[in-house]
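Worksheet: the structure to be examined is printed underneath.
Only a single protein chain was left out; the remaining protein chains are all shown in position.
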Amino acid sequence: MTADRKFEELGLTLPPPPKPLGVYKPFLQIQNQVYVSGHGTVQEDGSLIIGQIETDMDIEAGKAAAKQVGLAILATLFDNLGTLNRIERVVKVLGMVNAAPGFEKHPYVINGCSELFAEIWGEEKGVGVRSAVGMGTLPDNIPVEIEAMFLLKA
Amino acid sequence: MTADRKFEELGLTLPPPPKPLGVYKPFLQIQNQVYVSGHGTVQEDGSLIIGQIETDMDIEAGKAAAKQVGLAILATLFDNLGTLNRIERVVKVLGMVNAAPGFEKHPYVINGCSELFAEIWGEEKGVGVRSAVGMGTLPDNIPVEIEAMFLLKA
Partner (left out) sequence: MTADRKFEELGLTLPPPPKPLGVYKPFLQIQNQVYVSGHGTVQEDGSLIIGQIETDMDIEAGKAAAKQVGLAILATLFDNLGTLNRIERVVKVLGMVNAAPGFEKHPYVINGCSELFAEIWGEEKGVGVRSAVGMGTLPDNIPVEIEAMFLLKA
């Protein structure tokens, strides 16, 4: 099953592809490598999920926020490539979490995005290397920001 | 207009290319990719801009500090390549901000560096993907640290 077909089957709704909040491109292709800027928690209506994990929302809401970031990344990929089928594989994910002091469950939170990618592209090609870490602060006080790198099919 | 000519026209003064503060190289070229280590706020006299944004300096001073980091990166590029003209494009910038709890304007701060790169290499080739995020702490309590990747001309 293709990634686009899988996406359709999951019945997911994409947010609008996020516009840059500064002087950067959301997406850049260099030969067969695709780089995606740090994406935030953009929702269908364009608004952001806001708040710090364990201060303003629980860990399940944090994981759902990470899935929403994953959807924003998919929106950027669709917007620039026209299809998810051109992605050969996920290479690298940097999952940045905005959580209260003492938080320890960053991998669980970022799985919200990683499980989405694994569903779309499969357990092998949808899963790459990753770091899931806690930041001091994030833009607009969003709970999660994720940047990623993908490989395109030849 | 070439990047070097543009740099000259802007009348900017470079700091000395920063020496490593540890066991790393400031610059590494792998085929046509250039990786630049996390750079700090090195000034012309070699001293660092120090302090946390919104604790010790306002956001405009933070943005100016990010521009200074951009100048330090240019100094490293000149030191290793001899010219900015060999850069084909900016690929990726990771902008790391040291700000007070609750800070939300990381993209504005990192624009201090990104606007410089856009002036030097143009709105298309001087602008790549980016994440702009808040750290817990930074070396020497500098307000901004930035690492970057560039593509060289064939």
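Should a chain be cited, it is by its letter among A and B, assigned in written order, with residues numbered from 1 in that chain.
Simple rule for what comes next: contacts are C-beta pairs under 8 Å (C-beta built on N, C-alpha and C of every residue); 3 or more make two chains touch, one makes a residue touch a chain.
Just so it is clear, the structure is predicted and the values come from calculations on it, not from any experiment.
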item	value
Which of B:36, B:110, B:132 or B:151 contacts the chain that the document leaves out	B:36
Residue ranges of chain B at the interface with the undisplayed chain	21-28, 30, 35-38, 94, 96, 134-141, 145, 147
Chain A residues touching the omitted chain (full complex)	91-93, 97-99, 101-108, 110-111, 114-115, 118, 127-137, 151
